[in-house]
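Right, chain A next:
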Amino acid sequence: KTFKFAFQGDLSSLDPHSLNESFLLGTLGNVYEGLALYDPNMQIVPGLAESWKILTPTTWEFKLRKGVKFHGGQDFTADDVIFSWERAGRDGSDQKVRNSMIKSITKVDDHTIVMETPAPNPILVQDLPYLFIMDKEWSEEHGTTSSTSAAGDNAGNYANLHANGTGPFKIKSHEADIKSVLVRNENYWKDIPTNVSEVIFTPIKEAPTRVAALISGELDMVYPVPVQDWERLDNAKGVKALTGPEARTIFIGFDQGRDELLYSNIKGKNPFKDQRVRAAFVHAINLDAIKEKIMRGAATPTGLLAAPQVNGFVESLNSPYAYDPEKSKALLAEAGYPDGFEVTLDCPNNRYVNDEKICQAVTSMLAKVGVKVDLLAQPKSKYFGKVLATSGYDTSFYLLGWTPGSMDAENVLSSLIVCQNADAKKGMFNLGNYCNPKVDELTAAIGSETDQAKRNAMIAEAFKIVKDDVGYMPIHQQPLSWGVSDRVTVNQRADNGLDYRYVVINE
Partner candidate 1 sequence: MDLLNINNLRIEFPSRHGTVVAVDDVSLSVQPGEVLGVVGESGAGKSTIGNAVIGLLEPPGEMTAGHVLLKSEQIDTLNPEAKRKIRGRRIGMIFQDPLTSLDPLQTIEQQLVETIDLHLKLGEKKSQERAVDLLRQVGIPDPENRIKNYPHQFSGGMRQRVVIALALCAEPEVIIADEPTTALDVSIQAQILELMRRLCKDKQVGMIIITHDMGVIADITDRVAVMYRGKVVEEGTTAKILGDPDHPYTQSLISAVPRPDIRLRRFPMVNYIEAEGERSRNIDLSTHWLGRHRDFEAVDGPLLSLKDLVMTFVTKPAFFKRNRSTFNAVDGVSFDINEGEVFGLVGESGSGKSTVARMVCSLYKPAAGEVNFSGTDLTKIRSENERDFFRRQMQMIFQDPFSSLNGRMRVMDIIAEPIRFHQLASSNQEVEQIVNDLLDHVGLGAQASVRFPHEFSGGQRQRISIARALATRPRFLICDEPTSALDVSIQAQILNLLKDLQEELGLTMLFISHDLPVIRQMCDRVGVMKQGKLLEVSATEDLFEKPTAAYTRELLDLMPRLDKLSHEGLEVEGA
Partner candidate 2 sequence: MISFIFKRLVQSVIVMLTVALIAFSMFRFIGDPINNMVGQDTSQADRAALTEQLGLNDPFLVQFGRFALNAAEGNFGISYKYRQPVSSLILERLSATLELSLVAAILTLVVGIPLGVYTALKGKGLLSKGIMTLSLIGVSLPTFLIGILLILFFGVMLRWLPTFGRGDVVALGWWTTGFLTLSGIKSLILPSITLALFQMTLIMRLVRAEMLEVLRTDFIKFARARGLPDRSVHFKHALKNTLVPVITITGLQLGALIAFAIITESVFQWPGMGLLFIQAISDVDIPIMAAYLVLIAFFFVVINMIVDILYYAVDPRLRADSSV
């Protein structure tokens, strides 16, 4: 039975360490596996490791599953785990972050290993599902002991176009950006619900084409589907929209680092350094209107940078800032800008769900309290090229979205909220350099706290400070939006991953 689906982007490579990006990892997760797996609800369950336990705060022991074979017939052993971890740390790999969470791996026997972490890390296993295990012999045989580098020579890399994993599906053919065909691995070690024998994946860039292909019955599933098309899907015969909250939070950031705001008519000072100005901004935004009109009721307006699916989520802080234009005007006047000021909002226009539309709405809402926003909406490559560290954070006001890779709030804090610190590799995505030493302290502590309750309390405290400071303007959690034919049942995972293990074709 064949399952055909389309996604907006493409599978750029088959090398499991080449790119740390959710679609690539989600798709290769059907071919390769880590020591742990996600279950349908994104909970961690044993994968290639049968079980694990913490020996000391910094050492973990993993019992590896026996009798697992790679697609090529090789046995899965401890050597493969060590090899894969090392490979993830070599040049060309984009999994160095995950590699660096582990200081060393010692082989106890063929099916037992001990991992040592540089510091106590209570959530180590959270990062294991996407640290894929390759076969050592196969890799060495084909000379692909390090990941495919773009700076390399013309020879290419075997793992880039071939795969040999332990997962439930094998690659049958793969033409980058054109089509990939996967077939069922009959020797898979685990019982899984799917009855699919072949999966055909085609990237379809244009949303209308994607939707048309679904409605016309050519495909069984497409994603993402523009939110405004849900109604149409539900009205069409044989297809429906499958929606749910994604773990991605969309928010707007302010430049609070510079002494003079870029792209503004205010010279010599930076209004965003004033908490009242930031507060005025957040109170000017009608999140419900954005939800209703732009997201067709599907987003979850939020007051927090971490979504409910994320470990450390604080329910009580999640309510958005109130929509109150009068208060906003008053705050602006109080801060010395009764007539508002001008600022440029940087916005991607092909990255997040209706990103440009959100920015436009924000622009017009701010106009109503007197702030004149120039909107610079650009495709993601130009946008990120401008706002990220490589260009020196060339922005004063920007829209961004974030899904913590580890599904833990610590990632949010250390990426988005702590002060920018290039040496410590912290706060890299804190583009506006919101900086509160108290939060930095807390984040450091959270990083090595193994007591979950204490840890969560500290997370809550940090988030509370950010919220009071109005460090960011959270917008919403964006919705997952899939279009599915009645012919199939799929599981929609909160990180937008499609796990073929749970795809069932109904007859």
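Operating definition for what follows: a residue touches a chain if its C-beta (ideal position, glycine included) is under 8 Å from a C-beta of that chain, and two chains touch if they have at least 3 such contacts; residues count from 1.
For anyone wondering why these and not others, all candidates are chains of the complex that A comes from, given by their letters.
None of the values given here were measured: they were computed from a predicted structure.
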Touch assignment for chain A within the complex, options 1 or 2: 2
Chain A - residues contacting candidate 2, complex: 6, 10, 12-13, 15, 18-21, 91, 94, 96-97, 148-154, 156-157, 160-161, 175-179, 202-206, 208-210, 212-213, 215-218, 350, 379-385, 388-391, 402, 405, 411, 415, 422, 425, 428-429
